[in-house]
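Here's the structure we're looking at; comments come further down.
Complex shown without one protein chain; remaining protein chains in place.
So, subunit A:
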Amino acid sequence: MTVLEVTGLRRSFAGLRAVDGVSFTVEPGEVVSIIGPNGSGKTTALNLVSGVLRPDSGQVTFQGRDVTGWRPERLAAAGLSRTFQNGRVFGNLTVAENVLIGLTPTLQAARPFSRWRNVPVLRWASLLAETAVALVDPPAVRRELADRQAKVATQLDRFGDRLTPRADLAAHTLSYANRRRTEIARALASGPALLVLDEPTAGMNPAETGEVLEQLLELKAAGQTILLVEHKIDLVMRLSDRVLVLDAGSVIAAGPPEQVRSDPRVIEAYLGKRRPAVRP
């Protein structure tokens, strides 16, 4: 089943069409990258897909369900996790706690009746039950927590000795690159059907970028479906199965990396049009 299917997505801000009729699909196990010049609507497209923004029109289908206009928390619970362009971690929580938060949708004992969360008044039954469980702290909740903490350790190990030794430090003490790693670990923790990454290597030096690339290749080899926005062309070329090029809110090219790379429309969008020589 197609993981993500986007058709005719549109969104404008005060008259400016930031995303103007974008359609694409992501198949299971695929890595799809969105590239394009600054201001071409890449991040807006991600925000529309992940529910942070609502589309003016168009449809988003996730694992066969129409999820257009779903709130981000509901999408996350349904298996669509994302990271942010500038990196968003919970500064005063430890690294381990940050990743543990990413596991929230998987909690059952600690969040009873969570399927009622989307029902208007009934959600309070679930919220009050969660409060009661928090106060009593029954064995089932403790077992669940221990299990999730083990999962957190596995996630942190993914990044070698970058995060594990710092598991108990507050996230605001981390370096920029380690914050981004924490964010990726948090997004991956719940085992999402689709991982959405917004410029995961922004602000990283070449060595750090290479390291993240290796980790993303490992993820890909493990079958993780990924939707990626990225500027660093080398990373995009090595990682992607397909590349989507946006310009002024529309898809101007799509296909395998090599094909897109040589597409004249793409070169034009990035470098501008060669003007015919003007003779006097």
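One rule holds for everything that comes next: a contact is a pair of C-beta atoms (placed from the backbone, for glycine too) under 8 Å apart; a residue touches a chain by one contact, two chains touch by 3 or more; residues count from 1.
Here, contacts and distances are computed from a predicted model.
Set against the options "Branched-chain amino acid transport system permease protein", "CheY-P-specific phosphatase CheC", "ABC transporter domain-containing protein" or "Acyl-protein synthetase", the UniProt name belonging to the omitted chain is "Branched-chain amino acid transport system permease protein".
Interface note: of A:L135, A:A150, A:A207 or A:A221, the residue touching the hidden chain in the full complex is A:L135.
Check A:R17, A:R123 or A:K220 against the missing chain and you find that the one touching it is A:R123.
For subunit A, the residues touching the chain absent from view are 13, 47, 50, 52-53, 71-74, 76-77, 81-82, 84, 88-93, 97, 100-102, 104-105, 107, 110-111, 117, 123, 127, 130-131, 133-135, 137, 141, 145, 170, 172, 183, 186-187, 190.
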